[in-house]
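Removed from the display is one protein chain of the complex; every other protein chain stays in position.
We call the chains A and B, going by the order they appear; numbering starts again at 1 in every chain.
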Amino acid sequence: MLHEDVVCPFCACLCDDLKVETDNGTIVKVDNACDLGNHKFLTDDDHRLKEPIRRTPSGWTSATLQHAIDRTVEILLGADRPLLYGWSGTHGEAQSIGVHMAEVLGGVIDSTTSVCHGPSILAIQEVGHPGCTLGQVKNRADLVVYWGANPIEAHPRHMSRYTTYTDGFFLDRAFKERKVIVVDIRRTQTAEVADEFILIKKGGDYAVLSALRAIVRGKSDMIPATVAGVTKEQLLRIAEMCKKAKFGAFFFGMGITQTQGKYKNIRNAIELVDELNRHTKFTLTPMRGHYNVYGFNEVCTWMTGYPYAVDFCRGMAFYNPGETSAVDILARKECDACLVVASDPAAHFPKDAVRHLGEIPTVQIDPYPNTTTAFCELQIPVAVTGIDAQGTSYRMDGVPIRVKSILNRGYPTDTDILGEIYRRIKEAKRV
Amino acid sequence: MVRVILDVKPRKNPFLPVEAECLVPKNFVDEREPRDLSVWVGNKERRLEEVVTLTREGTATSPEDVELVLRGDTSRFKRVGEYMEAGRITIEGDIGMHCGNLMKGGMIVIHGNADSWLAREMVGGTVRCNGDAHHYCASGYRGEKRGMRGGEVEVMGNAGDFTAEYLTGGSVTIHGNSGDLTGVEMAGGTLIVHGDCSRVCANMTGGTGYVYGMVHHMIPTFRFRETAIIGPEKVKMSVFEGDIANRGKGTLFIKVYKYPL
Partner (left out) sequence: MSELLIRHACVVDPVNRISGEIMDLAVRDGRIVESVSDRAEVIDAQGFLTMAGGIDSHTHICGTKVNFGRYMSPEDMRAGRTLKKGQMHSTSGYSVPTTYGNSYRYATMGYTAVLEGAMAPLEARHTHEEFMATPLQDTMANVLFDGNWPVMEAVRDRDVKRVAAIVAWVLTAVKGFAIKITNPGGTEAWGWGKNVTCIRDPVPYFEVTPAEIIETLIRANEILRLPHSVHLHCNNLGTPGNYSCTIGSMDVAPDLNKERQSLYVTHVQFHSYGGTSWKDINSKAHVVADAVNRKPHIVIDMGQMMFGKTTTMTADGPMEFNLYKLHHNKWSNHDVELETGSGIIPVYYSRKSIVNSVMWAIGLELALLIKNPEQCLLATDNPNGSPFVKYPEIIALLMSNPYRQAEIATLPPETESRISLPAIDRELDWNEIAMMTRAGQGRALGLRKLGRGHLGLGAIADIAIYPLSIGAIDPSKEYTRVIEALRLTRYTIKNGKVIARDGEILSNRNKTTIWVRPKIPEQHRMDHDPDFIRNFERYYTVRMSNYPVQEAYVPESTCIETEAVW
C-alpha cells in the first residue's frame, strides 16, 4: 500500500512529503526521505523491543504489561522527588499526559531540550526571538547564514526544502540568487557550499557576534585586527553583506548553543539580528534536533507556563534550568526515581548523571533497547510515533503537523501506556 | 538578643533538597512561633522540627534581635534567608541554592561554600561568604531585566560563572577569581574582582566594574578611554567604556587583559 505525504519522524525539519510503501505490515520502500529518515523507516522493525522486560538478579526477563504498569505506578508514587525525562521522540498528546503526571506526583519534568537548545530558550527569555516560518525563508531569503550548524549532515533536507536549493516565490533561480554564509570552528561539509566561510576559534562566537553588532551599528574603531581568528576585514565584509540583503535568515545549531557561555552566545546572535532589522529584514531560527523536541516546549508552556525543566514539588510550577533541569538533578542525586520516555539520556548525559540513573529505580518507555536500557529496572515497548502511532508534532519553526500512523504492529502507544499510568496515579491520590 | 541554633538532623536521603524559606529571623522572634513552620523535603511538607533540632538562647522583641545559626549539613537547604528583612543568619557549613534571595536587610554570613544563586535579586542587606560561591552569585531571575538592586555581597573565595549577571545596584566583591561572563548584562552598581575572570561585563549597559587580576577573552567591543591610577595601592588600570555592541555606557577598570585573537 502506498502512503503519500507521510511526515518524517526523525529531525525537526518534519518533512511531510514522503512516500512510503507498506506491504503486509512491513515498510518496503521510502521515497523523498534523506538517509536519516530512510534509515528510521526501513530498519525500524529490526530492533524493536518485543515485550516489557524487567531486571532480576539473574538478568533480564520478560514482564507482563500489567506488572510493568503496576511497578511503574508503585515507583512513582513511592518517590519523594521523581524525575520524568525525555519526551522529544513522542507526540504532543503523550507529552501532555506527562506534564499532568508530573503535577499530580509533585515531580520534575524535563525534556531533551535541556541538553540541546535549552540555552536558546534562556536567551529568548532575555531578549525575545525575531523568527518566521520556514516558508518565509524559502520564498524570500537572498541571504542564509548557518552558524554552528551543519545541516548537510544533521538536517539533510533543510537546504533543499527550505533554503539554498529550493526555488521560492520571489526567487526563480534560488541557488544563484541566494548567498550562503557559514560560520563554524571547522570546515564542515556545509562550509563547502558557502559563498563566505568564517572560521572561528573554538569559544570565540560571542566575541565575533559582539564585533558584528558594533559594526552594524557603525562603530568599528575599537575592534582589534582579528577577533577569535576572524580578521576585521572579513567582519566588515560580512556585516555589509547582511545589511545589503533584502531578507536574511540566520540559522544556528548546537555548535553555538553547547559551547562556552551557551545562552549568551545565542542572546548575542539574537541581538545581532535585532540590530540588522533596523536596516533590513532578518530572521533567526534554531536548528532543533528531534522531530518533536519543540512540541514538548509548546505543550509544557501552555500547561505550566515554562518550556522545560519544571519542578512541581510544591504543587505549582517552578522553573530554573541549572537547578530544575534533568542533568543537574541527576548529577546532584536529588531525584529518587526516574521515568524516561522517548529519549536516551544515558547516551548523552555526563557520567555522574548517568550513574545516578542506575542507582535509583528507573523505568523506560521506549520502542527500542538503547544505552539507557542498561540503567533501567524496567522497560515498556511502545509504538513508534510516525510509524505505528499518530499525533501532533511541532517543526523547528513552530508549525504544528500531525504525524501519521502508517501501519499497525500491535504495540500500545505512549498515550495508551502513560494514560493508564496517569489514571492509576490519580486513583491512588484520589484526584 | 536571641540566638536560635538549628542543628540539622541526620537524613536518610541527604541529597533530597529541603526548601526552607521559613528560616528567616522574623519567624523566630516569638518563642512559640516555630511550631507552625514547615519545610518541603522533596514533594513532602514536613514540620521544621522533623528536620532540625532547635535550641534557643535568650529572648527577643524584634527580628533585629534574632540570630539564626545553622549547624550540620545544610548544603541542600535552599532559600534560607529568602525575603529576609532584618536580623542575622550564620551558616557554619555550606549552604544550598538561593540563599538570601530577594533579601531586603540584615546580614547573612556563610562560613563554608554557597551553592548557586546566592543573593539572587537582592535588594538590601549584607551577604558574606567566607568560602566559594557557585554560579550566578548575586544575579537575577530568568527573563527579568533587573538582577541584584541593592545591598552588598562579598565572597572571600572564588565565584562561578555569570556572577553579578544583570547587576543593577549595590556592590559585589569577589576576593578570589570569578568565572566566565562575570558582570554580563550589568546595568548599574559596582563589581569588584580581585582575582582573574573572563569576558567580564560583556554586553554591559551601565555601572562600574574593576578587575585587579587578569581578564581573559576581553570583549572586543569596549572602547579604551585612558589609563588611570586607582586606589590607595595606586594600581595602574586601563579604563574602558562599553559595551559598544549594546550602546552601553558602563565603565570598566582592568589591570591586565587579553583579547581572543
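Side notes on the structure shown:
We take it that a contact is a pair of C-beta atoms (placed from the backbone, for glycine too) under 8 Å apart; a residue touches a chain by one contact, two chains touch by 3 or more.
Just so it is clear, the structure is predicted and the values come from calculations on it, not from any experiment.
Remark: the absent chain touches shown chains A, B in the intact complex.
Set against the missing chain, the residues A:E103, A:D205 or A:D414 yield one that touches it, A:E103.
The hidden chain makes contact, of the residues A:R54, A:H129 or A:H356, with A:H129. Contact with the omitted chain, checked across A:P52, A:G92 or A:G322, is made by A:G92.
Residue-wise, the contact with the chain that is not shown comes from A:Y306, picked out of A:F251, A:Y291, A:Y306 or A:F349. Contact with the undisplayed chain is limited, among A:L199, A:M222, A:M241 or A:V399, to A:V399. Although one chain is not displayed, subunit A still touches it through residues 4-5, 7, 16-17, 92, 96, 100, 103-104, 121, 124-136, 138-140, 161-162, 168-170, 246-247, 274, 277-278, 280-281, 283, 297-299, 301-307, 312, 314-317, 319, 392, 394, 398-402. Of the residues in subunit B, those that touch the hidden partner chain are 141-145.
What we mean here is this: only the chains that are shown with their structure count from here on.
Subunit B contributes residues 13, 15-17, 19, 40-44, 76, 97, 116-117, 135-136, 141-143, 180-181, 184-185, 199, 202-203, 217, 219-224, 243-247, 259-261 to its touches with subunit A in the complex. Of all residues in subunit A, those touching subunit B in their complex are 79-81, 105-107, 122, 125-126, 201, 203-204, 206-207, 210-211, 213-214, 217, 219, 221-224, 226-229, 260-261, 264, 267-268, 271, 312-314, 319-323, 332-334, 336.
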